[in-house]
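What follows is a set of notes on a single structure, which appears directly below.
Here the complex is missing one protein chain, while the rest keep their positions.
On to chain A.
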């Protein structure tokens, strides 16, 4: 049986193309499971998973918890909007305390880039990165690619546009790595102040004009402006941002082709995307949410099977 090349999911950049294929094929199976009347399999009855969220999260936390429960894993949750450092305890100590209660896997969201990588070097458990600062959010990128694959039949050769606050976005970075690994072309669009200066060296196109960018793409992934991560105002007002980088019906209708609209959530309706776009047939936003559970089940299942070995 195939297995992942890694023991942790710390970021897309640590995966290879075969890993992604394996995750998607496994997710196909679990997507079928969660649409059954009995949405549960007994696969991970002997596995205990700790969800450690050092940063606020609603959908990712729910999605992971649901994925774990549908695999019959035992689940414990720990949430703290503060990082452990601020409380005086180191991250390693916090996690080791939890692991000493015989936990096999840690799903962690953390405000600092590299927190998952750091933890994987110092504690004895399988780590799943559920978002670390502006570094990576690998399961989001996997579910995004999975959703593109479902909607368009594949990811290779597709033109995917990511719009908005790239500078503070772990979703953007993981998506870039995932899409490139699968042979898609990636373009970033947003105000220059929200695009990392050297991002073109990663091999992506950069466009500051949204109309040109939308005309180029097959899929547009609209990101939220992450005000909570900003140390200074990167644009004068939300109103002005929306004028330049908000997607609305009129704009979509002016394009030559029908593109697919995605959003990792939570949506700021009327800012980066209008309601008539978010709720339209072109939008696959709710499919992304459903696929998130299947993809996370696949990731956890595949990592757990390596623990069992």
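Simple rule for what comes next: a contact is a pair of C-beta atoms (placed from the backbone, for glycine too) under 8 Å apart; a residue touches a chain by one contact, two chains touch by 3 or more; residues count from 1.
In this section, contacts and distances are computed from a predicted model.
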* Structure fact -> Among "PTS sorbitol transporter subunit IIB", "NADH-quinone oxidoreductase subunit N", "Electron transfer flavoprotein subunit beta" or "Dihydroorotase", the omitted chain is listed in UniProt as "Dihydroorotase"
* Decide which residue listed in A:66, A:117 or A:251 touches the omitted chain of the complex. => A:117
* Omitted-chain contact residue, chosen from A:105, A:130, A:173 or A:302 -> A:173
* Contacts of chain A with the absent chain, listed as residue ranges -> 13, 83, 85, 90-92, 110, 112-115, 117-118, 121-122, 132-136, 170, 173, 196-199, 201-202, 231-232
